[in-house]
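Beneath this line is the structure, given in structure tokens, with notes to follow.
Every protein chain of the complex appears in place save one, which is left out.
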Amino acid sequence: MAEDTVTIRYFARLREELDTDGESVPCAGARTAGDLLAQLASRGGPWQQLVEGQPVMIAVNQAMARPETPVQPGDEVAFFPPVTGG
Amino acid sequence: MAEDTVTIRYFARLREELDTDGESVPCAGARTAGDLLAQLASRGGPWQQLVEGQPVMIAVNQAMARPETPVQPGDEVAFFPPVTGG
Amino acid sequence: MSEVRVGEADFDVAQEYARLRDSGGGTGAIATFTGLVRDSGDLSGVTGLYLEHYPGMTEQVIEDLIRQARERWQLRAVRVIHRVGTLKLTDQIVFVGVASAHREDAFAACQFLMDILKTSVPFWKKELTESGEHWVEQKDTDVRLGDRWGE
Partner (left out) sequence: MSEVRVGEADFDVAQEYARLRDSGGGTGAIATFTGLVRDSGDLSGVTGLYLEHYPGMTEQVIEDLIRQARERWQLRAVRVIHRVGTLKLTDQIVFVGVASAHREDAFAACQFLMDILKTSVPFWKKELTESGEHWVEQKDTDVRLGDRWGE
């Protein structure tokens, strides 16, 4: 993983609908998880659901996070639907 | 059991302190469980605890009851300390 | 489907759980509670308990509690076991197990049955220690927990 990227992971319905379980994206300077979501959504098509419709939960470095949570290069950021375990 | 008596049963601490697990007592006409308690307490000594000090629970015919619950000849009346199972 | 047992015999939680689980494809939730003899209660250094009950009445009152629970919650199976006689430290005393479609109903009914067992079913516990024995007093907490279910 290059130092100027973040690793993105997708789970469950999002993983299926985006047809990928993850990717590396460039991340220059200070960003938030919400900035990343908006950047990915701008790809259009199924990616728009990241900011529209059903809520998306966020984890940064495997801890629950919010759109305003800062993201640094090297971080692992995950986007997924509301959880339904138990 | 004669038709003009009620069967009394004592449990747990009361059984031990009264030194009996039960007896038959005369019960002419309409009575309440509370009347019976007062009659037994009038024996004095350990029997006074039936109306003084720690509360006494009552069952009539194996259902939880109150001092005002009517008692008929032939009934089974039980007096016991607050329950502590579970 | 429900079963009530009161007696001296010990019980096997694995077997009770297996019967709760065997309550059909609609069962999604099983809540159980087991009470054990512990080393301190009203007294410390408890080595055992003596449990007395009112035979006949006990079973009827528990059956009635299960009827009430079935009116309040959707239950698929209920099992209640309560031991009597002399028990030693770490012995099992009581088991309440409930199977339901949903966890809220299973938890609520299991707690309801335990709470009411403590306040309205004719069982009495005596604590046994090296230095003597003592009839357990009814706890204010237990009365409060019992009262929360209304009547």
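A, B and C label the chains in the order they appear, each numbered from 1.
Basically, a contact is a pair of C-beta atoms (placed from the backbone, for glycine too) under 8 Å apart; a residue touches a chain by one contact, two chains touch by 3 or more.
Here the structure is a predicted model, which is why all the values come from computation and not from measurement.
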item	value
Visible contact partners (per top-of-document touch definition) of the missing chain	A, C
Identified contact with the non-displayed chain, of C:69, C:84, C:106 or C:121	C:106
Missing-chain contacts mapped onto chain C	13-14, 17, 21, 25-40, 89-90, 101, 103-104, 106-107, 110-111, 114, 141, 145
Where the unshown chain meets chain A, residue by residue	9, 11-13, 15-16, 59, 62-64, 78, 80-86
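One rule holds in what follows: only the chains that are shown with their structure count from here on.
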item	value
Chains linked by the largest number of contacting C-beta pairs	B-C
Where chain B and chain C are represented by their mean Cα positions, the distance between them in whole Å	26
Junction residues of chain C - those touching two or more other chains	none
Residues of chain A touching at least two other chains	none
